[in-house]
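One chain of protein is taken out of this complex; the other chains stay put.
So that you can tell them apart, the chains are marked A and B in the order they are listed, and the count of residues begins at 1 in each.
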Amino acid sequence: MSTTLGVWIAAFLTLCILSFLYKDNPFYKFAEHLFVGTSAGYWAAYYYHNILKPNLYVPLFKEGKLLYIIPLALGIMMLMRLWPRIGWISRWPLAFIVGTYAGYNLITYLQTNALAQVKATLTPFTDVSRVILFVGVLTGLIYFFFSKEHRGIFGKAARVGIWFLMVAFGASFGYTVMARVSLIIGRMMFLLKDWLGVID
Amino acid sequence: MRHQIPLIITFVAGITMIVQYFVPHEPFAALSQQFRIWFLIIATFAMILGVGNIIKIHVERISRARPGWGYSVILLAGLATTAISGIGWGIQPGTIFFYLFWNLLIPLGSTMFALLAFFITSAAYRAFRARTAEATLLLAAAIIVMLSRVPVGTYLWDRFPIVGNWIMDYPNTAGQRAIMIGIALGVVSASLRIILGIERTYMGAGK
Partner (left out) sequence: MSIFERLTRIDRRIIFCTVALAVIIPLLRPIGFPVSVSPSVKKLYDAIEALPPGSRVLMSFDYDPSTMPEVYPMNFSIAKHCFKRGLKVYGMALWATGVSLGQDALEKAAKQYDKAYGVDYINLGFKAGGIVVISAMAENVVETFPEDYAGRSVGQFPVMKGVRNFDDFDLIVDFSAGDPGVIQWIMIAYGRYGKKVGAGCTAVSAPAFYPYLNAGQLVGLLGGMKGAAEYEKLMDYMGTATAGMDAQSVVHALIVFYVLFGNAMYLVERRRSRRNRL
């Protein structure tokens, strides 16, 4: 069994969270709130050390790059959202963020998630699997096309599209199970190995 | 001023990012790089806003002695201890901040999500039913993928990994790609509406 205080604290907190499996209780609530608090504190420390200091404080106040007053001002305007009366000021920096993202998304999504995917689907049909891939993508897109009623051949194609989507959802479910199981294995390994020392 | 200036800012920022993608030369290259550096500073303030909001909500809960205010004290104490130790004494290995990360944040974060393993099993047992042909297909794909991804699947039938890989590479890829293309087209149209000022809901309500 571990003799390290940190391991005991971690084990106690792990058990606090796992106690929720029995029912909601004060130990779980304590751990839950501590989690939210330490997470927010962790991020705040990183904002300071990894961004505000090297990318804003040093260029603006040590290197004298006055142009950095603009992001500083916009950043402070963003914080105005905390006060409802002057919250509208935060729209300026928000507009900058939304506009930048919109500009990026317009191009990158079109290129990476639409055009490149269409191109990869339209490869020579060298085997049956490639034909299946093509049919799946086409019928799946037909299913998502709601401007025409899903009837007749169009409706049948949409139905084939649903089958492909169902297989994809099934695969996603299988992988989700795998992910969640991995997480509990990780915690059990910690309890059995690092805390109790019953496995190598 | 409350509406027009944000719309102009959105338009300029959006167009600059589009143009720089196709014209990576001056003045767009330098201007867009400047915008990017500004962006990561402003995005940080947006995240600080989130932390500020947490503090505001919980301080209010404590000051009004609302039910469960004691937990808010724990939350704020955790936040203050982690943030102050990190900002004041550094974030490298060997610091208090580092100790808190490994002994508090890691067990709390990983166990919180590990709970889902239990609930997903319970839900699969109670609700995962082959009621229709589509649901049966979903269920069959899930079972094959689940068994093909773990060594016990190979032990049961040595072709499980091959079948699983084929499902992932073709029918799954087809379904995921259809969703991906559909979302991409939606994102493109939404982005265009935002840049052109047609879509304004991100500005929120109010004057």
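One rule holds for everything that comes next: contacts are C-beta pairs under 8 Å (C-beta built on N, C-alpha and C of every residue); 3 or more make two chains touch, one makes a residue touch a chain.
The structure presented is a predicted model; accordingly, all values stated were derived computationally and were not measured.
Shown chains touched by the hidden chain across the complete assembly: A, B. The omitted chain makes contact with just one of the residues B:I8, B:I96, B:A124 or B:L196: B:A124. Although one chain is not drawn, the whole complex shows that of B:G52, B:G109 or B:G182 it is B:G109 that touches it. In the full complex, chain B touches the omitted chain through residues 21, 29, 32-33, 36-37, 39-40, 43-44, 46-47, 90-93, 98, 101-102, 105-110, 112-113, 117-118, 120-122, 124-126, 128-130, 139, 142-143, 146-147, 149-155, 161, 165, 168-169, 172-173, 176-177, 179-180.
Interface residues of chain A with the unshown chain, by the touch rule above, are 21-22, 39, 42-43, 46-47, 49-51, 53-55, 58-59, 100-101, 104, 108-109, 111-113, 116-117, 119-120, 133, 168, 171-172, 175-179, 181-189, 192, 198-199.
Note that in this section only the chains that are shown with their structure count from here on.
Mean C-alpha positions place chain A and chain B at a centre distance of 2 Å.
By the touch rule above, chain B contacts chain A in their complex via residues 2-3, 5-7, 9-18, 21, 34-54, 56, 68, 71-72, 74-87, 90-91, 97, 99-118, 120-121, 124, 134-135, 137-146, 149-150, 166-185, 187-188, 190-192, 194-195, 202-204, 206-207.
If you check the complex, the residues on chain A that touch chain B are 6-7, 9-11, 13-14, 17-18, 20-21, 29-49, 51-52, 55-56, 67-68, 70-72, 74-76, 78-79, 81-82, 87-88, 90-107, 109-110, 112-114, 117-118, 120-121, 129, 132-137, 139-141, 143-144, 161-171, 173-178, 180-181, 183-184, 186-187, 190.
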